[in-house]
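My questions all concern the structure below.
For this view, one protein chain was removed and the others were kept in their places.
As written, the chain order gives the labels A and B, with residue 1 at the start of each chain.
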């Protein structure tokens, strides 16, 4: 977009970060009592609440059940007050359904579903405040909720979005950078093996820059992993202090 | 209707073939199926065939008021319809998750990458803009609908012509096709997708999966790119874990594939323009491949079989006469008879050795074959519609003499017409001549 300088000559971005700097991560586990697992995660100004229930008996039609693994059911929604302009439908539109599908595909690879035949795992994610990187925040929040629910995972799933401006990858883009229309890549990574569980890219990016952007995303995801695992460890230590 | 589940043997077979780097249709790993692009008589109508997968795209346009957020830009709309016509597995009416994902991918691929100049679609800023709608229908599903749909959408958009308009002050004049030549859209670039299917935990990949391969695959990576090697969309989904190098390798393969596909689309567009200029008939009906018999009645034709006959005669003449030329037929029991005593067994080196039972039988068989040869020769003479008499080889006795004691003790004279059936109706000749 004309007029907005996404990366200043000094190397600062619109919100004052460096190109490879993540936004502040805050996370709390077990915020809801009823669910098997829940997490509230905030990345900069984007905040998401993830709730996990299961594994439990299949709800709805029994024919969905798989004899060798669990069904993963995801629902993504955006609170009507999450964006600057009030949303009319929190979920059920094309973008939300696509997002739900992507979340499901991401977590089907990460959850050890083969341990729970014939059962179902529900993941509900709601964006409470949206400021760019919705998919990534949802993935991170859902991972934390799954950890809280004690569901076996292959590894943490850490997701991060990366933009590309002036030959420089911008890590963890905010809404202003997303809306500028440049390329944005969202990567969900299993950090231990560096395997990509999900990958999507929008807008134009020259093939020569692909490897640079992916590398930046990998580094960002590993940074996120360090933060998330530290939070989990702290929570665990707190909880087991009494035992 | 639910799709019929794949049988386990089929699945194992495909997986094994993939492991051995083979594909059921003989393609190589990175090969596309045959791409055929045909345009309709109208502008903006296009059918793309990718092997047996077939999709139809139709572009249409109308004047609408623009979105408040973008007052000076036209509206692009894409819709991919997966009807049960393409595959009974697709549901009628309600859009499945798969359809929604594909629609979103189409939008991301074509709209977000700004392949069509939307600003040139503006008529009066904030009031009237063109809405260009691309409807894509899957007609037949044999895997990889996505790539076919993107090719069709690109080709249809490039082929499309919108009516011309002029603005004078507040007045908008819309010209019909007869008044002014319609104008093409401004296409910046053509983003084309390449689909990679992954098997065996991501260790094997294939380009352009067929339906069978799609059903077996673990996940897919979709790379949309234009010929300037700019990635327009990228999506890995469906439960696979990839490594970074794999993604880079795929994007490299895609850059080559996209060049080929762009070339094909350009050529198809040029051909269509050429055809229209020359006034040749164009359109979908003309482009359908003719795969049927177009003549209803058969014509008589003289076939020269002189050569064949001559050679057959030669063979017969050259053939050594068997030792036992007496075409005696012995009756050996009900429905069983023997012609002659058989030939001298040339297999036996030592003539003095007494013939074993087996050898005798062998010799007998040879004799039988002799009979068959005779019959065949007669059939050859079918062409002259005269009455032919079934003969033995040495042609001396014109009648087949059956040995006495036979139940059907008679002389058979077959006419040419009867002989038509001889080959299939050996039983009419009471000889133990097995149709070999």
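Please note the rule applied: a contact is a pair of C-beta atoms (placed from the backbone, for glycine too) under 8 Å apart; a residue touches a chain by one contact, two chains touch by 3 or more.
Here is the rule we use: contacts and distances are computed from a predicted model.
K.L.:
Hey, which one's the missing chain according to UniProt: "Transcription and mRNA export factor ENY2", "NADH-ubiquinone oxidoreductase chain 4", "Multifunctional methyltransferase subunit TRM112-like protein" or "Exosome component 2"?
P.N.:
Per the UniProt record, the undisplayed chain of the complex is "Exosome component 2".
K.L.:
I'd like the shown chains that the missing chain touches, ordered by label.
P.N.:
A
K.L.:
Which listed residue (A:5, A:57 or A:208) would be found touching the missing chain in the intact complex?
P.N.:
Of these options, the touching residue for the absent chain is A:57.
K.L.:
Which candidate, A:36, A:131, A:202 or A:223, sits in contact with the chain we can't see?
P.N.:
Reading the full complex, the residue touching the unseen chain is A:36.
K.L.:
Quick one: which of A:98, A:122 or A:148 touches the chain that's been left out?
P.N.:
Within the whole complex, the residue contacting the unshown chain is A:148.
K.L.:
Identify the residues of subunit A touching the omitted chain, counting contacts across the whole complex.
P.N.:
These residues of subunit A touch the chain that is not shown: 30, 36-37, 54-57, 67, 112, 116-119, 147-155, 192-193, 232-233, 236, 239-240, 242-243.
Operating definition for what follows: only the chains that are shown with their structure count from here on.
K.L.:
Mind listing the subunit B positions that touch subunit A in their complex?
P.N.:
97, 100-101, 103-104, 108, 112-114, 219, 221, 225-226, 228-244, 247-248, 251-252, 255
K.L.:
Could you please specify the touching residues of subunit A with respect to subunit B in the complex?
P.N.:
Residue positions touching the partner: 94-95, 97-98, 101-102, 105, 108-109, 183, 185, 190, 193-208, 210-211, 214-215, 218.
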